[in-house]
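With one protein chain held back, the other chains of the complex are shown just where they sit.
Labels for the chains are A and B, by order of writing; each one numbers its residues from 1.
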Amino acid sequence: MAMPPYATPGEKVVITAFRLFCAAVFLFLIGPILVIIPLSFNAEPYFTFTKDMLSFNPDGYSLRWYQDFFTSSDWLRSIQNSFIIAIAATIVSTVLGTLAALGLSSRFMPYRAAVMGLMISPMVVPLIISAAGMFFFYSKTGLVQSYAGVILAHAVLGTPFVVITVTSTLMGFDHSLTRAAASLGASPIRTFFKVVLPLVTPGVVSGALFAFITSFDEVVVVLFISGPEQRTVPIQMWAGIREQISPTILAVATLLVVLSILLLTTLELLRRRSERLRGMSPG
Amino acid sequence: MKKLLTTAILAGASALSAQQASAAEGTFAIVSWGGAYEMSQQRAYVEPWVKQNPGLNVIFENKAQTALAGLRAQVQANNVVWDLVDMLPSEAIIACDEGLVEPIDADVILAAAPDGTPASKDFIAGSLGECFIPQIVYSTIVAFNSEMFPADKQPSSMADVFDLENFPGKRSLQRKPINNLEWALIADGVPADKVYDVLSTPEGVDQAFAKLGTIKDQVIWWEEGAQPPQLLADKEVAFGSAYNGRIFNAQVNEKQPFQIIWDGQVFELDGWVVPKGKLDVAKDFLHFATDTQRLADQAKYISYGPARTSSAALVSTHADTGIDMKPHMPTYEPNFQNAIAKDDLFWADHLDELTERFNAWLAN
Partner (left out) sequence: MTSIAAPLTTADGQPLKVSLRRAQRRSRLRAVALVLPLFLFLVISFLMPIAEMLLRSVENPEIVELMPRTTEAIQDWDGQGLPPEAVFQAAREDLVAGRLARNIGTVGSRLNYEFSGGRSLITRSSRQAARWEAPFKDAMIAADRRWGDPEVWQIIQREAEPYTLSYYLAALDMAYTPDGEIVKKPAQQSIYVDLFWRTIWMSMLITALTLVLGYPVAYLLATLPLRYSNLLMILVLLPFWTSLLVRTTTWIAILQTQGVLNDMLVWVGLIGNQSRAQMIYNQTGTIVAMTHILLPFMILPLYSVMKTISPAYMRAARSLGAPPFIAYLRIYLPQTAPGIGAGGILVFILSIGYYITPALVGGESGRFITNFVAYHMQVSLNWGLAAAIGTILLGAVLILYWLYNRLIGIDSLKFG
């Protein structure tokens, strides 16, 4: 929003105020997340900046919470669990979601709106309700307190994201490409793998990333249906927050923020690649 | 891309199967209360046991607050994963009546005292339940941070906890009606041995809630045992109700300036139950962990009294700092003057109703 050269003084005031307001909102958005990064290096077991930290005295900073984290078998096991569950759930939801999105994008899909509604309903129904229902149902079927149960539950939560991203990618898909491939003699299967899939891949991967982060960060469902061996990073954090708020949690939080940044960057690079491939480039 | 996917699937599958395999072999899951208490069980019971049984993987689950629900779910699902659960006697009775836990024949499963007394006689009279094996006598008390009051005006009785004028500051109480209602009556002048009689009448309940209402705005409600010492240390509150061993741990190991008000302490037992179907798996550990020496050992790490009379004589000094444990025990004479024995039968009947009222009172 550049200041137009013909702005009156009144308009200048309004525009400046507007910019300040937006800056404040950005600060509100990003400030808390950035604040914990220095806090995680606090040498004292407190949640605030000590005098040493504010005067940038090196004694006020330490890596002890990171050491705590990397040497604690509890935390390491929970990282292992989180990754196992998230990867397995992502695979399941990506495969099922991509297939479903391909079907939904077809012009011939009957009852399209209703089926689409069902596909994304896990995202709309409040998590506590899904968690309670899964707890009751898995109790009856013996899936509670098992890896399979948690993976299935997370796969359910991840599929809406895959469906949405892949269908929106397919909406921009130019069907004349498939017709061209057919006219050149390719079978439908070959067309799918050589023409459709490469163009749809960015959507699939971004859906998979959403599904991954959903499973990795998920805490409510895991609280209800997990057993002692399926403890994940969020559960460990939840227990830590409720029990003893040691800054080890802040160290974990910082590492998770770094993970988010990595995933976000991957997503952004993919989006640019997809736009390039489709012939649109950022302005 | 395809190769990446295949490798990922294979890696995931093999990791999963490896995990399942190790789970099947040597894992023993104990449910307890977390924090300093769990640590004392770890050091007194588990570490020596693991030395005798190398390769055994003992996992602690901090789910004792909601263990009854968990047991119900697991037994219903026919998939019990917990091997031993630390539970309060009131809940143990419910679990026993619902068939969620195994009945224990004390003289068959548990160890006799070193002088030959059978287990059923060695444990404190009336403490052994049909399914319940007691470990400790512990007490819920109100502690305060002495730095938040002038040196000449430190609180000393339960009435002081409800006195906002002379002893200002926030309080932290457990988010349950248990103990809070008893304390409100004590602060209002009801003698300790009449508390449950008064509480059994509707007027008594109203009296208790009215007294609680006088401090309601200043209360932060806790749900996990490790929260009150944390709040006291952070000086978020001046008074906090807590399990006495947690305060002891903060005083001794963390050098916090806490003091315990023993007036009105509500003491009860805490012990083990064995989930349905797990008797064979748990009985050896149970035999070991509840013998005379082990219960006395636990008293080296936390100030809870052992439930065996033969262990009481062996209680000595703190393992890390060497201080004498006896004055810190709930059952120590001077501490035991105005103590209330928690009435489990009263709460078995009235917990549902009073909790409903308590939640409604909290929400308004």
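Everything below uses one rule, namely that a residue touches a chain if its C-beta (ideal position, glycine included) is under 8 Å from a C-beta of that chain, and two chains touch if they have at least 3 such contacts.
Predicted model, so just to flag it, every value in this text is computed and none were measured.
Peer 1: Could you list, sorted by label, every displayed chain in contact with the chain left out?
Peer 2: A, B
Peer 1: Looking at the whole complex, which of A:43, A:200 or A:250 touches the chain that is not displayed?
Peer 2: Looking across A:43, A:200 or A:250, the contact with the absent chain belongs to A:250.
Peer 1: For the chain left off this view, which of B:220, B:314 or B:339 is in contact with it?
Peer 2: Considering all chains, including the one not shown, the answer is B:220.
Peer 1: Suppose we count only contacts with the excluded chain; which residues of chain A make the list?
Peer 2: Answer for chain A: residues 1, 11, 18-19, 21-22, 25-26, 28-30, 32-33, 35-36, 39, 46-49, 96-97, 99-100, 102-104, 106-110, 113, 115-122, 124-130, 132-138, 140, 152-153, 155-156, 159, 161, 163-165, 168, 210, 213, 216-217, 219-220, 224, 234, 237-238, 241-242, 245, 249-250, 253, 256-257, 260-261, 263-264, 268, 282-283 touch the chain left out.
Peer 1: In the full complex, which residues of chain B touch the absent chain?
Peer 2: 65-66, 68-69, 72, 93-99, 220-221, 234-236, 345, 348-350, 352-353, 355-357, 359-364
The rule we apply is simple: only the chains that are shown with their structure count from here on.
Peer 1: For chain A, which residues are in contact with chain B within the complex?
Peer 2: 80, 84, 87-88, 91, 135, 138-142, 144-147, 201, 227-229, 239, 242-245
Peer 1: Under the stated contact criterion, what part of chain B meets chain A in this complex?
Peer 2: Residues of chain B touching chain A: 1, 5, 8-9, 11-12, 15-16, 19-20, 23, 27, 29, 34-35, 59, 61-62, 73-74, 76-79, 81-82, 223-224, 226-227, 230.
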